[in-house]
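Note that one protein chain of the assembly has been removed; the remaining protein chains are unaltered in position.
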Amino acid sequence: MRAYSPSNWKHTGVVLLCLLPGLGLIILLIGTVISMAVAQSVGYFNFSGPSEFSLIYWQKQLASPFLHRSVLYSAKISLLSSLISVGLAYMFAMWLRRPFPGSTMLGGLLKAPMMVPGLVAAFLLLNVIAFHGFVNEFLLWTNIISKPLRMQNDSFGTAVIFLQVWKQMPFALLVLIGPVQSIHNEIFDAARDLGASAWTRFRKIVLPLTLTAMQAALILVFIRAAGDFSFQVIVGPREVSSMAQYMYTVQRLYGEWNEAAVVAVVLMTMSLTGALLLAAVSQFLVTGRRR
Amino acid sequence: MARLEIREVSKTYPNGFRALENVSIDVKSGEFLTLLGPSGCGKTTLLKAIAGFHPVSSGKFLIDGKDVTTDSPERRDTAMCFQSYALFPHMTVAENILFGPRQNRLSKSECDVRLADSLRQVDLEAHSDKLPTALSGGQQQRVGLARAMAMRPGVILFDEPLSNLDAKLRHQVRFEMRALQAELGFTAIYVTHDQAEALAMSDRIAVMKAGRIEQIAPPSDIYDRPANRFVADFIGAANIISAEFMATDTANMWSARTEIGTFKIASDENLTGKKRYICWRPESAEIVENAPTNTENTFTAKVVTQAYQGNVTDIVMRPVTDGSNDTVSIQTRKPETIRAELSIRLAPDAFSVLEDV
Partner (left out) sequence: MRRSKLNILLVAILVIVLVLWLAVPFGMALLWSLVDPSKAWSYPDLLPQKLSFVRWTEMWETTNLALAMGHSYTLAPIVAVCTLILAAPTAYAFARLDFHGKTAAQMLSLLPLVVPEFVTALFFTSLLYKLGIYAKFPAIVLGHIVLFLPYAIRILTVSFAQVRQDLIDAARDLGASPWARFSSAFLPVLKPGILAALIIVFIQSIEEFAISFVVGSPDFTTIPTILYSYLGDNFIRPNAAVVSLILVVPNIILLLIFERLLKSNGAVTVGGKG
């Protein structure tokens, strides 16, 4: 520990002043918003009626089959989206590890979906899979089917997962490509020389060495997918809501701020624990069984 | 240990660059062969081709008589020590060494034996549970060697393994590796651009330039009897001049006229009437005190500049002959006076006869 001299106090002051406008604002606003949600979920800051501590909103929501279904549904969508996105991102990262003719253009094309807003992406997918979409048109034109297929709002959520992967895979790729490229070529050569197959090289060398980045990518995609609203509303199944959608419905349709707050807290808890659990499991799978 | 035959191997890149041209070497079992040359001469390309990383355009590799040209690196009976050591940073020393045996699905007991042997051979038993980053450069280099040896390969390939060590350690590891190779008797192909390393460690040296082998011979022959100007100049310091040979004086003794005077030169070749480059090493020059003029094999030169090295002194001199502005280098024990005129004698066997002018 260094001794606290006046210049150290001055230094601390400068640091605090610097952090205030950026980090300070973030903590103030997001902190207040989270506190607001937690407080409203237990009956404070009521818009109607008395504000007092009450667990009734939690009791109501925890008993609700809709909440259960949307927690499971959102967890499923997030899990599948993050696994598929990170898996595909690894594939592309390995492929683009060493530059080859066209690799720059390929990298650019792969990143293109990041620049397309989610709502537009959903609309574009609708155009492809809708009743009158490209796929149906094509299948009709080639006489494979005689009547258009119904593909949007499928009950599993395939279209939502597809859109999540389309949108999130570039982010995962962005996180993974640096660490994958930073593994020295000679490390791969050494592993080959010692008899490791392509899969073993990936399993025993790439995965452990890029574990942190992989966990970051999994967490990132899981949390983004867990909070999804727009994909779900546009192409998601009609019979079940995503958590964000459910939360919004509870608040807007029924005006239940406190119950919406319960859903918000459950959503935050689910996305955080789910993401951390995913990171922990991946750590165990990669480093846990070495042999 | 195994015998390696390299037969007429060539490699041409798609852009037309010829990295290897018709290289043939027979490496005996247990031999330590060094590939020596400046950067870009193809020595590393040849090494990686032997390991199987680079496919060759034509030619063959045979290990103990078996054609392995199309085998992938995973299946070839070679193991490589890398320039960067290429240790797996997330695995301990023991896990690094066991990686190869485990990939080859050897039994637990066999793995244990190999691990113990390898660790003992490179003297790293105390460090088996450490991560590579906790070791010094020299120790990491030895882990790389132990990992290669645990494969019990026919041939161990070294890609400038000492280039990342500091000068002092490099000297020490040079001795250690040579001793280990002599003790265990593995066949080694060793790539380096450091001629001192090559001379100190090898049974034979192959000097390479632009994808070709210029000379392949034991170190003493490479140094004392270089085949051409490139080899003479690349290895050690050399004075290279052109000479016009006249008739023999006696058996195997030739008279040759050069810009710095006429010399008697010993050679088994028939050199009558030929114009060849010749070279001599600085340390073969003798200073003759009070020599009468025109003493045989002697020329006079003036000291231009000198560098005292402690054990020797390098002196640059200008011969006192008409028309020549070239300088020669000699080596003496003690410094001389600048601008002093000295008589220098070169013995007939101090010369190597190189290629035609």
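A and B label the chains in the order they appear, each numbered from 1.
The rule is short, and it goes like this: contacts are C-beta pairs under 8 Å (C-beta built on N, C-alpha and C of every residue); 3 or more make two chains touch, one makes a residue touch a chain.
Quantities reported herein were computed from a predicted structural model and do not represent experimental measurements.
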Hidden partner chain, touching residue among A:Ala190, A:Ile205 or A:Ala244: A:Ala244
When the complex is taken as a whole, what residues of chain A touch the one chain not shown? 11-12, 14-15, 17-23, 25-27, 29-30, 32-34, 36-37, 40, 45, 47, 95, 100-103, 105-106, 109-110, 112, 115-120, 122-128, 131-134, 137, 140-141, 148, 220, 223, 226-227, 229-230, 233-234, 243-244, 247-248, 251, 257, 260-261, 264, 267-268, 271-272
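What we mean here is this: only the chains that are shown with their structure count from here on.
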Separation of mean Cα positions, chain B and chain A [Å, integer]: 57
Quick check: in the complex, which residue numbers of chain B touch chain A? 48, 51, 53, 72-75, 78-80, 82-84, 86-90, 95, 99-100, 102-104, 147, 151
Residues of chain A touching chain B in the complex: 184, 186-187, 189-197, 200, 204-205, 208-209, 290-291
